[in-house]
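What you see is the complex with one protein chain gone and the rest in place.
On to subunit A.
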Amino acid sequence: MPDTAYAVGAVLVAAAVTWALRALPFAALAPLRASGTVQYLSTRMPAGVMIILVVYCLPDLSVTEARTVAPLAALAVTVGLHLWRRNALLSILGGTAVHVLLTSVVLA
């Protein structure tokens, strides 16, 4: 365990930066809310932001390596389950279970 004061300080610094990034833009962007351009952006951004986060989460996929199968299969199961049942719990649990099985048993 590193020095306790340092470990707590690191959390506080991270929290301060994160909160500032979450709170300050509301003051800066509030006057823009009524604009058509901002409304255009705000209806399209949620889907785009989530797609970018999915790509961010996926590891580097190399076609030649067997372990690439795990995230791709898990992703396919998640998407398939969600299109089929539209049940977020089922989709997340199903995809994660496939990933855990593949990485800890099949490809271990």
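To be clear about the criterion, a contact is a pair of C-beta atoms (placed from the backbone, for glycine too) under 8 Å apart; a residue touches a chain by one contact, two chains touch by 3 or more; residues count from 1.
Just so it is clear, contacts and distances are computed from a predicted model.
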item	value
Options "Putative membrane protein", "Thiamine biosynthesis protein ThiS", "Isoamylase" or "AzlC family ABC transporter permease": UniProt name of the undisplayed chain	"AzlC family ABC transporter permease"
Residues from subunit A at the interface with the omitted partner, ascending	1-4, 6-19, 21-23, 25-26, 28-29, 32-33, 36-38, 40-58, 70-71, 74-75, 78-79, 82-83, 88-89, 91-93, 95-96, 99-104, 108
